[in-house]
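What follows is an incomplete set of chains from the complex, kept in their original frame.
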Amino acid sequence: ADNQDQEKVLRVVTEAGFKPFEFKENNEFVGFDMDLIRAIAEAEGYKAEITHMGFESLIPALQSNKADCAIAGMSIDEERKKSVDFSTPYFNAGLIIAVQKDTEGIKSPDDLKGKRIAGQVGTIGADACNDIKKQDPNTTVKIFDSVGEAFMELEKGGIDAVINDYAVTYEYISTTGQGKTKIVGDVFSADDQYGIAVKKGNKQMLNVINDGLEKVKASGKYDEIYQKWIKQ
Amino acid sequence: MSHVMPGLFGINFIQTLMEINGLKLITSNLDVLLLGALVTLELTALAVAFGMILGLIFGLAKLSPQRRLIYGIATFYIDFFRGTPLFVQILLLYFGILPMFGHVGDFSAAVIACSLNSGAYIAEIVRAGIQAIDKGQMEAGRSLGMTHGQTMWYIILPQAYKVVIPPLINEFIAMLKDTSLVSLIGVSELTLRGKLLYSVSYNAAWVWGTVAIIYFIMTKLLAMLGDYVERRLATE
Amino acid sequence: MIEVKNIHKNFGSLEVLKGVSCYIAPREVVCVIGPSGSGKSTLLRCVNQLEKVNSGQILIDGEDVTQSRVNIDRIREQVGMVFQHFNLFPHKTTLDNVTLAPIKIKGIPKEEAQENARNLLRKVGLLDKANVYPNQLSGGQKQRVAIARALAMQPKVMLFDEPTSALDPEMVGEVLEVMKDLAREGMTMMVVTHEMGFAREVGHRVLFMDEGKIMEEGSPEQIFDNPRNERTQSFLSKVL
């Protein structure tokens, strides 16, 4: 990863525990985001080189020049904009609550007050958990490195609910989590959108990404990727 | 803060250090981190305490190879927990094994994992400590007509504890650092609190620097305590 | 008192005792001499079963201690042993060194045990060191405490393994003096030693060992003045 370009290399970081957006299969990074960034790179004449990192380390990796861009189902959020610049949005998202199959009486974030809830470190799901705790200090918030661990904790009853991005949670409850967990209530913070992050002020890279994204959308490749990964 | 000239160490370094935001970040969150350090200490103390019980049992078991079954179990226990990363042990126990026994809270699970790990190391310390006592002591005890157990209890262990205490303090220090891994299962100790602070501030140098310093102070104090105890024991 | 019948002892493939037989009569003092590595210590250690023999018998008061059903701890109570390196318990005072076994094994009340211990310490000339720890004693003093400790169990026989050879020359005398007293009082003793003067003066019989065997035995005069075996001769010529 260290050697400077013969072919131009796009150094990408992600947090590959976020199926269907990014995960590893047969030691390959796969998923919606992975296909998308490869397509963008290709459109711009780059070769994408992807590495994994904890979600909380993605923005520091950009700031410390360890990567050119980060794509990780990352929500465009005012707080993050202080540290990074985002591409044009590429996916409409939102948060959802997952609970154990038999859990009754939880329909919205308000119902989570005083409960044991979990999210992934550094995500807007974790922020939502912390907001609930601010409203009711009796709430217990547990933060995990990856959302998969939060789901496992839910399965074994260590917590009452997980707050996480809809598409990912949906993927989970309809595969491994089937029969053990379920989604409740409506998607909230529904104006949430994913963007690709670059180091703040890196205009050149931001242009490359935006330009590539446009091309990929125009060519129909984007829809193809969407169909491939996102179930409705 | 500027990272435009990554090569110019001096300038960047000073900029980083001077950065008022970093300092503010730390001063306004120091209480949170220090409370985490308390959790770290509590967890460490519990783990080493239980580890000592396990270590005494399995250390003695390791000294009686003639009792095949007990010796075999002790060997497997010690080898497994010394032979695999605590990282993996914690995840395996918390998400894989403990759920089979019903719900175990994260702190309890952390104590269990760390105790089991510590017990394996302490067992080796106990074994080595007993073996360090001159064989002549056991012989003198036996030649007076005391049984193996009596000699162990009245003669060997009271001497071995002096040999055992310095490495035990080292184990305590090692465990203090290793508890950083229970952040993986969401126990809100120093490292997890550092990680959460980092995940909102992205300021690695300040956050991890501060966390490192807090750990350093804790281990240094423990080491000094250890030196003091060792000196006391030596002059006794 | 003690009867050793044709014992063999191996450490791994090394045969250290190659058929040793000897006896010690009550009130007799037997000295064992011989070059380093000849098996003297091993013989002694077999007698009180610190080492198990590979074959042969050892009878103490007629009881075969090599039989595994024998309660060896009870046998050892009757056989005191004094080691080259003293092996005092460093974490206990002189007095506690002496009283520990009687209290824990024989269940003698503490006061009585201490009374006995004081008598023994007086006997070895160390009553004033009763409350002192071993590391504050000289080598000679340590060894005298070790003798008192062994005597506290009121053994019928005492084994000594080079009791003076770890001592500074100045201190050898005081330990030998205590041993002579013991012999005079009629204690049965088996003594491995390099102190030929002691063997000559106190010993009733001398065994010369070499290469895992008893090569020659006889009265001190006979062994020292008229050794018949040539190994004995060459050994004595170097040592005397």
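Descriptive notes on the structure:
Here the chain labels run A, B and C in written order, and each chain numbers its own residues starting at 1.
The rule is simple: a residue touches a chain if its C-beta (ideal position, glycine included) is under 8 Å from a C-beta of that chain, and two chains touch if they have at least 3 such contacts.
Remember, predicted model here, so these are calculated numbers, not experimental data.
Counting every protein chain in the structure file, not just the single copies shown, gives the formula A x1, B x2, C x2.
We adopt the following convention: only the chains that are shown with their structure count from here on.
The chains that touch chain A as well as chain B do not exist here; no chain meets both.
Here the chain at the heart of the shown protein, by mean C-alpha position, is B.
Here the spacing of chain A and chain B, counted between their Cα centres, is 35 Å. One inter-chain figure worth recording: chain B and chain C are separated by 48 Å, centre to centre, where each centre is the mean of the chain's CA atoms. Note: centroid distance chain A to chain C, computed from Cα atoms, is 81 Å. In chain A, no residue touches two or more other chains.
Here chain B touches chain A in the complex through residues 3, 6, 95, 99, 103, 105-106, 184-186, 192, 195-196, 198-200, 202, 204, going by the rule given at the top. Residue ranges of chain B in contact with chain C, taken from their complex: 134, 136-137, 139-147, 150, 154-155, 158-159. By the touch criterion stated above, chain A contacts chain B in their complex at residues 54-56, 59-60, 63-65, 79, 83, 118, 121-122, 126, 142-145, 149, 152-153, 156-158, 199.
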